[in-house]
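One protein chain omitted, others in place.
So, chain A:
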Amino acid sequence: MSTTTTDRSAASAGGNGEDKDGRTDGRGGGRAGERILRSSPLRKLLTRPELGSVVGAIAVFVFFALAADGFLRASSLSTVLYASSVIGIMAVPVALLMIGGEFDLSAGVTVTSSALVSSMFSYQMTANVWVGIGVSLLVTLVIGAFNGYLLTRTGLPSFIVTLGTFLMLTGMNLGLTKLIGGTVSTRTIADMEGFPSARAVFASTLTVGGVDFKVTILWWLGLVALASWILLRTRTGNWIFAVGGNKDAARAVGVPVARTKTGLYMGVALGAWISGQHLLFSFDAVQSGEGVGNELIYIIAAVIGGCLITGGHGSAIGSAVGALLFGMTSKGIVFAEWNPDWFKFFLGAMLLLATLLNTWVRRRAEAAK
């Protein structure tokens, strides 16, 4: 039944489809019918969630290229990319979660928890560090699943649920580290088995064309690509947009809302695990009080990148541009030899400007339809 009608409409569209710009979108499938006004490519571009952040990123880049002498040097750009990647690795899953309509305020301290578990397990059990890394992955995923479980079972707002787990984890990080090791930081694991290979995976430096790049940049790009694929081309991605855009409608058409949201929290946990291992293997010990406050920076990167704070709209690439803006500003100020105290001021101004620009652009694009 459906095949015949498809053929019919395709045939009828084929006759007058050529003279319209029905094939310009290049994404396949779209055919011009009798009175279809295809949106112009420009308007398509304007509805992209990351547009505001891209404009902002170009502006900030040009600004620091002019204002800071060494900014355009390859080594400086590598430093910027490294700073961006450390935030970006977490901004990707946080953006996905935000598109799914939720927050995770525990994301920053979960990174530290993940590093602590990995390091302390290996040290206390005198095991190969890879065993600790594996245990850490499990524990971190359980933290994510716990956030998701609490959220979906209690029906409380995620702001409250994860504020609770944020405080609990902050306390546990300090309390357990002192209880087990006696001090606020973990013991060095640099001399333990598996340390060199783990450092190579999570914290090595690659030299390309005489310039050093941190391996986290690869992790970051990989995560952005993976998340974009999931969001735009898989069923799960469809579900993420749906549970963030209209939870009740999604449930009514059979989308497993609780499972999708829990999965998103576990995605954040996965990001926290990668970040946590990087934190550990950049050095060889972890300070148990770290990570507090970073959760807001991940959220800022996602919002600058065009994620709607109420859910249902956004992109992984946008979060990457948001993280890049963060990296450029934080390092650009240093290269320009300004007082780094002003960094937070710029970050706040950028957040406001990017959000305003995003809102304005979206209104324009929707009104123009």
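Here, a contact is a pair of C-beta atoms (placed from the backbone, for glycine too) under 8 Å apart; a residue touches a chain by one contact, two chains touch by 3 or more; residues count from 1.
Operating definition for what follows: contacts and distances are computed from a predicted model.
Asks: Of the candidate names "ABC transporter permease", "3-oxoacyl-ACP synthase", "ATP-binding cassette domain-containing protein" or "Outer membrane lipoprotein-sorting protein", which one corresponds to the UniProt protein name of the undepicted chain?
Replies: "ATP-binding cassette domain-containing protein"
Asks: Given the contact definition stated above, which residue among A:A203, A:V255, A:L296 or A:L357 touches the chain not shown here?
Replies: Residue touching the absent chain, from the options given: A:V255.
Asks: From the list A:R73, A:K178, A:R233 or A:K344, pick the residue that touches the absent chain.
Replies: A:R233
Asks: Kindly state which of the options A:N128, A:N246 or A:S282 is in contact with the chain not pictured.
Replies: Missing-chain contact among the listed residues: A:N246.
Asks: Residue by residue, what part of chain A touches the chain that was omitted?
Replies: 1-2, 5-6, 8-10, 25, 27-31, 33-39, 44, 229, 233-235, 237-238, 241-242, 245-246, 248-255, 308, 312-313, 366, 369
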